[in-house]
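Shown next, in structure tokens, is the structure this report addresses.
One protein chain omitted, others in place.
Chain nomenclature is as follows: A, B and C, assigned in order of appearance, with residue numbering initiated at 1 for each chain independently.
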Amino acid sequence: MTIVASAAAGAVEHLDRGPLTMDELAAVIARDIPRGSYVNLGIGQPTKIADHLPADAGVVLHTENGMLNMGPAATGDQVDPDLTNAGKVPVTELPGAAYFHHADSFAMMRGGHLDVCVLGAFQVSATGDLANWHTGRPDDIPAVGGAMDLAIGAKNVYVMMTLFTRTGEPKLVPSCSYPLTGVRCVGRVYTDHATFDTTPDGMRIRETWGSTAADLAARLDGAAAATQSRR
Amino acid sequence: MTIVASAAAGAVEHLDRGPLTMDELAAVIARDIPRGSYVNLGIGQPTKIADHLPADAGVVLHTENGMLNMGPAATGDQVDPDLTNAGKVPVTELPGAAYFHHADSFAMMRGGHLDVCVLGAFQVSATGDLANWHTGRPDDIPAVGGAMDLAIGAKNVYVMMTLFTRTGEPKLVPSCSYPLTGVRCVGRVYTDHATFDTTPDGMRIRETWGSTAADLAARLDGAAAATQSRR
Amino acid sequence: MTALLHDTCDQAVAGIQDGSTVLVGGFGFAGMPFDLIDALIRQGAKDLTIVSNNAGNGEVGLAALLKAGRVRKVVCSFPRQADSYVFDELYRAGRIALEVVPQGNLAERMRAAGAGIGAFFCPTAVGTPLAEGKEARTIDGRDYVLEYPIKGDYALVSAHRADPMGNLVYRKTARNFGPVMATAATTTIVQVNEVVALGELDPEAVVTPSIYVDRIVRVQARNYTVQGAR
Partner (left out) sequence: MTALLHDTCDQAVAGIQDGSTVLVGGFGFAGMPFDLIDALIRQGAKDLTIVSNNAGNGEVGLAALLKAGRVRKVVCSFPRQADSYVFDELYRAGRIALEVVPQGNLAERMRAAGAGIGAFFCPTAVGTPLAEGKEARTIDGRDYVLEYPIKGDYALVSAHRADPMGNLVYRKTARNFGPVMATAATTTIVQVNEVVALGELDPEAVVTPSIYVDRIVRVQARNYTVQGAR
């Protein structure tokens, strides 16, 4: 399987600019979240998406440590040690909030009640496998948190990441070399260069920034072939 | 196995009177419930036990339809259609009550958190099997309610019943002929003629009213032998 | 999606298809969604599988739905009550199917459906006729049978108060199956006695968070004891 299926088919190409910044990417994701959705934003980059959700979109944020309708980060006197998000950052409460315990919170996630979950990733495979919890380095202390629960729980699991590592290796790969977080769980991948939908034939490019879909597909598949031949 | 193990061993015999009334039996059970226990009283005769619990005993009543610290039956203006016991009889709420949903209520029961549950029975076997939900008659509509959950849930499951049917057949039997509610779940059997503890060797008589332990044991085992020989 | 407030029960039950599995709250009359059931009778869906603790009392609520001939099968713990003659007659006439489930298993199987649990080993009913044919296993010296989730297409639930997002609180033992059923159905429809302003429900005391609620309709509280609580 190539990573990208039918690159030419219907992708919107923004060629008048370069790749997105992470903040611009957050805005793109925020734009795509349907009004009234229940959403979990993973620790790290996905947290930024909240800043781009219009107040009137009625998007309800879930934090897996036991709350619905979480508000923005707390500042100054708002800081309450009993009120944090999953990243243990002090946050606020919006009207209509509800608190619940951890088993109920993860039942909500695992039971498929959340509309969207956005996660960071080390790698995503062409079939939607996710690797985001462990580098696999022998000296790394394993720590999974809620990542595996989030990966298989929401109706739509989106990944937010740069498309390439700092050294230029694609993070969208034929199959993940890092330990998996979940199998065939990612529905959409948002990156600085392009957004992708998982399909039975591989990733389909929806939108690009700074490259044509064909060029990106060639770069991803070329890198994959090179990696393959090195093995 | 005989039904009664070592009948002579230490039973207290009340020979100056006849068998207990059901109300007297309820008082006997109430007396045996340790102070501060969490208790579920099954529908029917066991409900009477509540009337004999001293107010200062700190016994907390559970009703499986979602409440702890249930009070006495409601009368007059106290009747609230939203507040009933498991028999759907309007009841009251005591200070320190808590409400919870059905899954939490049965988790409390199934998880072994209740100290005592008292149930009625059609039959109890010498090994503590319980039959109390179904006569097994082909035209009877089966209806189990919470009986099977209660039978296996509490730390101590007591049965409250008459020792004999109206036609004189023992309800304490070598093995139940009625469909079972639970296997080896009954720890103690309270009847109008005697109370019994389940032991690995059969039932041990604790206390009798109106008969000697030896006479009762002979009557139970004799009836069992007669039934056996008729088969 | 945020919950939608509907003006009438008829609107709230619109679209329930023939053949649906409908979870119906209540324990006897307490917490029974009478108004939604009445609307469901008017709506006309048939061949329904009803999952509820009982099989109706008298000729109201669930009993009326049964009497109207809309129910193919009842999954419940306790169909046999002093005034459950509507169910009794249908059952004895072979016109309705019955699956008897221990009350705690009924709750836990719906909880599993809502919580994404594929199946669970449960000690209830081991060694009884209700465990016959079920997969059995001994774990740490205790015997269990494997129980599967019960998922609903719809849940009809009666709660006490809602806020406009759909957060719910219940009242006393009328809570019973409502919160569990709300998690176990694709579409949860709730009748409430009161809709309060956003922010008026204590976030610490919300029992059913809004995420589980799809449609809300306000109804008049009724004193169902006058019809004889059983």
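The rule is simple: a contact is a pair of C-beta atoms (placed from the backbone, for glycine too) under 8 Å apart; a residue touches a chain by one contact, two chains touch by 3 or more.
Note that this is a predicted model, so its numbers are computed, not measured.
**Student:** Out of A:A27, A:A57, A:V79 or A:A214, which touches the unshown chain?
**Tutor:** Of the candidates A:A27, A:A57, A:V79 or A:A214, A:V79 is in touch with the missing chain.
**Student:** Would you mind spotting which of A:G58, A:P95, A:P179 or A:G210 touches the chain that isn't drawn?
**Tutor:** Selected residue, touching the omitted chain: A:P179.
**Student:** Of the residues B:N69, B:T199 or B:T212, which one touches the chain left out of the display?
**Tutor:** B:N69
**Student:** Considering the whole complex rather than only what is displayed, give the residues of subunit A touching the chain that is not shown.
**Tutor:** With respect to the unshown chain, the touching residues of subunit A are 63-67, 79-84, 88-90, 93, 99-103, 105-107, 109-110, 129, 134, 139-149, 152-153, 179-183.
**Student:** In the complete complex, the non-displayed chain touches which residues of subunit B?
**Tutor:** For subunit B, the residues touching the absent chain are 36-38, 58, 60, 62, 68-69, 93, 95-100, 107-115, 153.
**Student:** For subunit C, enumerate the residues touching the unshown chain of the complex.
**Tutor:** Looking at subunit C, the ones touching the missing chain are residues 108, 112, 115-123, 137, 139-140, 142, 144, 148, 169-172, 202-205, 207.
Simple rule for what comes next: only the chains that are shown with their structure count from here on.
**Student:** What is the graph distance from subunit A to subunit B, where chains are linked when they touch?
**Tutor:** When the steps are counted carefully, the minimum from subunit A to subunit B is 2.
**Student:** Please give the pair of chains with the highest number of C-beta contact pairs.
**Tutor:** Greatest number of C-beta pairs in contact occurs for B-C.
**Student:** Would you kindly tell me how far, in whole Å, the mean C-alpha position of subunit B lies from that of subunit A?
**Tutor:** About 56 Å separates the centre of subunit A from that of subunit B.
**Student:** For subunit B and subunit C, what's the span in angstrom between their mean Cα positions?
**Tutor:** 30
**Student:** Could you list which residues of subunit A touch at least two other chains?
**Tutor:** If we look for residues of subunit A contacting two or more partner chains, we find none.
**Student:** Residues of subunit C that touch two or more other chains: which are they?
**Tutor:** 111, in rising order.
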